[in-house]
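Shown here: the complex without one of its protein chains, the others still in place.
Residue numbering begins at 1 within each chain, and the chains themselves are lettered A and B in the order written.
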Amino acid sequence: MRNTYLRLLQLVTGALIAVLLGIHIVIMHVDAILGFFGVDAAKPTSWGAMIERASQGIWAGLYIALLVFVLYHAFNGLRNIILELTPSVKTGRIVTWVIIAFGIIAFIGGTYVPVALLVS
Amino acid sequence: MTEDSTKRITFKVQRYDPERGSAPYFQEFIVPASRGMTVLDGLLYIKENLDSSLAFRTSCRMAICGSCGMLINGYPHLACHTQIEELHAATLSIKPLPNLAIIKDLIADLTPLFNNHKSIKPYIIRHDTEELLNPTAEFVQMPQELETFQQFTYCVKCGICVSACPTSASDKLFLSPLTLAQCYRYCADSRDEGEQERLPLVDIDHGVWHCHLAGACSEACPKGLDPALAIQLLKRRLVSRALGLGKKKRPSSVVSPPTETKPKVPFPEFTVKGS
Partner (left out) sequence: MKQIRPRQNYLGAGGWVWAGKYKLERYLYLLHRITGLGILLFLLIHLCITTIFRIQGQDVWEATIALLRNPWFRFGEYLVVIAFIYHGLNGLRLILQELGFALGRPTPPIYPYKDSLRKKRPWTITMLAVIAILAAVVLFDFIVGGW
């Protein structure tokens, strides 16, 4: 049942990413249209806005959760694509371990900065 | 073209001789075709009149045996089921089914397909083996229960779904759409109790979860089987078993012997009365 759980988790993280990443993109990019609705987004990529977001726990939490879901979803998808090209079982196992290692490195790299900015 | 008039159609057939070993090549034949002629009729004409060394599989010529699957003008068809007129082309390019090994000319090697099919136990499995070995009566099955899997029983094992599937194109260890659809056909059969044995056989690394709903198998299937639907229903079954949901249904019981015996009808008189 292991593959069923992996795939089910991919579907669940996919749905969650659709929500969280949707929020992220709307805040980052759609500021002109948000302005029509009266929401003041005020240049989200400027230093001031960025530091203000980084010091709030809820934004850091959102970003870290988004990072975990995205890393699982993307690397599991990449593993599926590579496994469809490599026919031998041994190569498949090597590919899985390499991808897990990459995932852990990306997770550590990605969460270090939000946590550092949050506690500073 | 009408039944009287004939048109000269060019058949570009891919040839391959394993004893010579070189790469496959195309050979052209001119075939006089009239209305009602199938591609198989054209190939038989070539074999009888033009080149008797052309090798292809054919048996029933009525789309029930599944022997004559070929790639005709870039799409997999059963040659006996495809009218030359419906292709609307003066040149037909005929190749063996892709994603299957070629033995000779238009003959594809279906052995891996049959091995995959055998591996998912395509037969009714019950715990009461005594009943299976020495049957006393039929199993009960309601029409509604039959409808949940009847569509998937029409498979003729032609291999066209394997040629259409994009996963089968690159993944040599993939259980084909044929295998997965037949696995669902047996798991959904109300007479069967073998779900616990079959589901772990498809939940493997190159099993059912490498299907990504491209839907090409259902589109190309010559019997209207819809293997894509069977595979998605199989995934639903796997997920509900993994999560512990889903009703556990009891398998069909044996038909009980009739309890009330009707009065015997008198044996009719067969002698002619009168003159």
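Heads up, the rule we're going with is that contacts are C-beta pairs under 8 Å (C-beta built on N, C-alpha and C of every residue); 3 or more make two chains touch, one makes a residue touch a chain.
What you see is a predicted model; the values in this text were computed from it and never measured.
> Given that one chain is not shown, what are the shown chains it touches?
A, B
> Applying the definition given at the start, please give the residues of subunit B touching the unseen chain.
16, 18-19, 24, 71, 74-76, 96-103, 108-109, 147-152, 154, 163-164, 166, 168-170, 172, 212-216, 218-221, 223-226, 228-230, 232-233, 235-236, 239
> What does the interface between subunit A and the hidden chain look like in terms of residue numbers?
11, 14-15, 17-18, 21-22, 25, 29-33, 45-47, 50, 70, 74, 77-78, 81, 85, 106, 109-110, 112-113, 116-117
We adopt the following convention: only the chains that are shown with their structure count from here on.
> Between subunit A and subunit B, what's the gap in Å when you average each chain's C-alpha atoms?
Roughly 43 Å separates the two chain centres.
> Could you list, by residue number, the parts of subunit A that touch subunit B in their complex?
It is residues 1-8, 80, 83-85, 87, 89, 92 of subunit A that touch subunit B.
> Hey, which residues of subunit B end up touching subunit A in the complex?
167, 170-174, 200, 203-207, 209-210, 238-239, 241-243
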